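One structure is given below, represented as structure tokens, and several questions about it will come after.
One protein chain is absent from this view; the other protein chains keep their places.
Chain lettering (A and B) follows the sequence in which the chains are written, and residue indices restart at 1 in each chain.
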Amino acid sequence: MTATTPEGWLLVLALTLPAGAMLLAFVAGGRHAQRIALGALALWLVIAFAIALQVQRGGAPLAYLIGGWQPPLGMALRADGLSAAMLLTGAVVLLAVALFGRAPYATPRGAQETRAAYAYWCFLPALAASLAAAFLGGDLFNLFVALEMLTFTALALACLDGKPSQFKSELRYLLFALIGSVLYLLGAGLLYGAHGTLDIALLAGRTRADAPTLVAGALMTAGLIAKMALFPLHLWLPPAHAGAPAAASALLSGLVVKGAFVLLLRLWFWVLPAPVVLNGGTLLAALGAAAILIGSVVALRQERLKLLVAYSTVAQMGYLFLMFPLLAAGDAETASRAWLGGVLQAVSHALAKAAMFLGAGLIAASLGHDRVAALGGAARVMPITVIAFAMGGLSLMGLPPSGGFGAKWLLLRASVETGQWWWSLVILSGGLLTGGYVYRIVAAALAPPAPGCEARPVPRAQELCVLALALASILLGLVPLKDLGLVRVGAP
Amino acid sequence: MTGTDILALAACGLVAIGLYGLVAQAEVLRKIIAFNLLGAGVFLLFGVVARRGAGAGLAADPVPQAMVITGLVVAFAATALALVLTLRLYQITGAATVAEDPPEPTAPDS
């Protein structure tokens, strides 16, 4: 039985505020859209913070029954530690990216409205609403609608610049995303046929390792990992993320792929029966390990900065899959460590990667290109951006003190404790390879400018947005682990 | 075997046909048609599930039916979006597939 908790209305607000703001911005248009979006995103951050605070204080998930209808007929919104942490991350990243976009997506003087600015300011609250639906949804079909909201929003943001070179890679991305959603929906249909509900909490008590559940689990997992670009389904991601404008790349790599990740966690650790998780988790982790190694090596060899950062996303997403066999195999304490490590990786990657993509965009805008070999002089013109980029890189490598360090350290410990030491080798070599490609960029940016290179200065306000995100990814590592108990609330 | 089982197998067949078309055809437009066939198979499966759940005087369980109606509208929106993108790709570059481009010369990016 789910019951509405006293602060459950916060969940409704987290979903309806950005959705309503998007609709109003859509109608009002022009400069109004920007005002509405900025106001809504600031408020959204406050709501996300309030939800996190309530979950942490109460030590129990929040829930809200829509229309008072009890599942299985009705549906519920729920916020456990995972939802609250991801929501807060989403709100921080979105607000920073929104502030970053004030310069490139301003409606110019004398114009009523321009295409890119209008779309940008409408789709930012749209992304907030989509993320809220994905993180808070308690029903697998409702989560399908959330996935489609994310797909449409991400696609529109990726095509914002309207560059011809973009359309092909974004169309390929759309096809992958749609196949992913449809496979997910197929599995959901089977689950309903077998258990008569798609409510996650109810399914948790009903599933057994029978044929419909297993087939459904396989289909839904395949659909979700296609959306997360797990090796070997990763080829669509680098061109799609690298081809998008900087602000969109940051949102795609930082947040959109995390929506599918949260759904995958819900599927595996709530819906699927334990024996499946135990056996299948190793396969997912093996693919994740391949993603870490191959993604990092390919990133190391990229000539273009944005493509390098995009391949790094393929690698960093791989870490998220290492938690699956560790959670299933260990005792309660180890499992809890693996859980925290995995979620911390998702959060710190979102912050660090958003900073790095925004930074890469600023560098490209300043130099007029993003060739890694010719980044010389960048550090002289925009020291803050280069420092922020390097800080994001530290977090990806897993060096202390950073959120990435906490995440990788927890996963490393859990892999040793469960006797699955081979994963720790992957984590360590992934860290070294990451160090390699981050060093390549920072060293190139510190080099003296090539003769004839004219770097334009970039707005200080944009640099500060990048720095704020990078600092957040570092500061996350300074929070004592016991204060991260939020993530453990309602954990499997 | 009941009539519903036969239609269930038809749903599985549609899924297989759609999936094959999505992977094995080159033209984006044909991929989009195949995606719609795949989608039709998925919705049909919901229909079979709804029919199996007939009861209380209803010919089919209304909950999966409602999901299909929602799903059909979303699938239409997705198709429209994919088609617009296909058309824009064609208008700008003349391409009708999403095959990998030959490596472009390193022109300065904006």
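Here, a contact is a pair of C-beta atoms (placed from the backbone, for glycine too) under 8 Å apart; a residue touches a chain by one contact, two chains touch by 3 or more.
The working rule: contacts and distances are computed from a predicted model.
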For the chain that's not shown, choose its UniProt protein name out of "Sodium:proton antiporter", "Glycosyl transferase family 8", "Zinc-ribbon domain-containing protein" or "Penicillin-binding protein 2". "Sodium:proton antiporter"
Answer key for A:59, A:162 or A:448 versus the chain not shown reads A:162
Of A:194, A:230, A:363 or A:427, the residue that touches the missing chain is A:194
What does the interface between chain A and the hidden chain look like in terms of residue numbers? 4, 9, 12, 16, 19-20, 22-24, 26-29, 64-69, 72-75, 112-116, 118-119, 122-123, 126, 129, 133, 141-142, 145-146, 148-149, 152-153, 155-156, 159-160, 162, 186, 190, 193-197, 210-212, 214-216, 218-219
Those residues of chain B that touch the unshown chain are 2-21, 23-27, 29-30, 32-34, 36-37, 40, 43-45, 47-63, 65-70, 72-81, 83-88, 90, 94-97, 99
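Basically, only the chains that are shown with their structure count from here on.
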Mind checking the centre-to-centre distance between chain A and chain B? Centres are C-alpha means, answer in whole Å. 26
Complex contact set, residues of chain A against chain B: 73, 141, 144-145, 148, 151-152, 155, 159, 161, 163-165, 167-168, 170-172, 174-175, 178-179, 181-182, 185-186, 189-190, 192-193, 196, 303-304, 306, 364-365, 368-371
Within the complex, which stretch of chain B touches chain A? 15, 22, 28, 31, 35, 38-39, 41-42, 45-46, 48-49, 52-53, 63-64, 67, 70-71, 74, 77-78, 81-82, 85-86, 88-89, 92-93, 95, 98, 101, 104, 106, 108-110
